[in-house]
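All protein chains of the complex are present and in place, except for one that has been dropped.
== subunit A ==
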Amino acid sequence: MTEASLKTGSFYHPCQFISYLPKKQLLVCCSGPYLLGFSLATGEKNFEFCYQDDLQQKNKEAAAYGQAFRQAAFSKDESRLVAVSEDKCLRLWEIDEAAKVHLRYEKTIPKRCADMKFDDSGDLIFGDKFGDVYRINEEWFKSASSENQKEKKESKLEPIMGHVSILTQLCLTNDPHKPDQKIIVTSDRDEHIRISRFPSAYIIDGFCMGHEDFISRISLYDNSTLISGGGDNHVFLWDLKSCQCLDAFDVRSAFANYLSVDKPMVISSIIPIPPKNLIAFACEGIAGLVFATVSSEKRLTYHSAIPLAGPVLHAIFLQKPKERIIASLDSSVTFGPCFQEIGFTDEGSIQCVENPILDRIEKQGLIKTETRFCPLAQLHTMRKNHSKFLKSDSTQQPKE
């Protein structure tokens, strides 16, 4: 079907999602059915959780698909870790002092999870692909074990808010009008970004309107500035106070060197780097990052682009112990590296850096395989059939 499947060879299984716990210096990776934790200080593997032990014998992709871990979130005090898999199973681990994890609860949520975050009180807020947002705590996990049919009905979750669309991301932050209060920002497939109060999310403060296609990623630049990107050619910078657009940045032109003319683009990662006044963008299927400078008036200008060794699946910015970006690359296409570190020089330029620890994590920690365990989640499938960004010959899958 694709070139990739014709080629043979082994590769380290790519990580669809990575997350970093700064206090524990723990890098958490969702690599197919594996949830892995590594110390970024030493490169040692802290934990490994495999969805199903006999997975190696299973070669049916469909069965494995549900077992793929899609996302992980950790509480502010870094004592709890939650990961969700494609089959809607939510698992809660306790992280101990030695950065080892202990599985506490697992429970299935009604619909597939789109995004989740811990709030300050330690409750988990998650949004699902049906558009609803729920707030749960450990009590909810506990109630899983003692269930009969009646209780199950009573403990039916009530959403705190919802979109009539596929929810794509959510962010929790301080209310820019009143810093001791919170707001929740949610984005959906129908071009809407909604700002609601939190926890009383039934009060909507505003909408940020301007996107022309689905929104795949939103991220906070600072307390009052939001960045959003998706299936259209621009990324937007929003003032959360007024819900007004501060700037629209033509990210397609910035990616021009990588994108073929007819291929529609999808923003797959937004990486705010406030200490450097930069924002980095990754685009689905593209082996590179684009950087834009944020001026003091909150305008975006093109800064630079750097090529990477493979399509970027996810990328995160680490502030400590040193400022750098770790990008997770799709090694199943390139048979190349899974991780790449990007650093900042004193002169203000951006470059790839060799990091023996990341190398060690990859070679000793990731799972070596000859086939992908499960298909990666694809963002471009959210595009509507009549989208104006979808040109006739771009309906084919991006060449793998």
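Convention: a contact is a pair of C-beta atoms (placed from the backbone, for glycine too) under 8 Å apart; a residue touches a chain by one contact, two chains touch by 3 or more; residues count from 1.
Basically, contacts and distances are computed from a predicted model.
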One chain is missing here; what is its name in UniProt, given the choices "GTP-binding protein RAB5", "Pseudouridine synthase II N-terminal domain-containing protein", "beta-aspartyl-peptidase" or "tRNA (guanine-N(7)-)-methyltransferase"? "tRNA (guanine-N(7)-)-methyltransferase"
Candidate in contact with the missing chain, chosen from A:177, A:299 or A:320: A:177
In the full complex, which of A:67, A:165 or A:268 touches the chain missing from this view? A:165
Full-complex contact with the absent chain, from A:94, A:190 or A:239: A:190
Absent chain, residues of subunit A that touch it: 130-132, 158-159, 161-165, 175, 177-178, 181, 190-192, 194, 196-197, 200-204, 206-207, 209-212, 384-386, 388
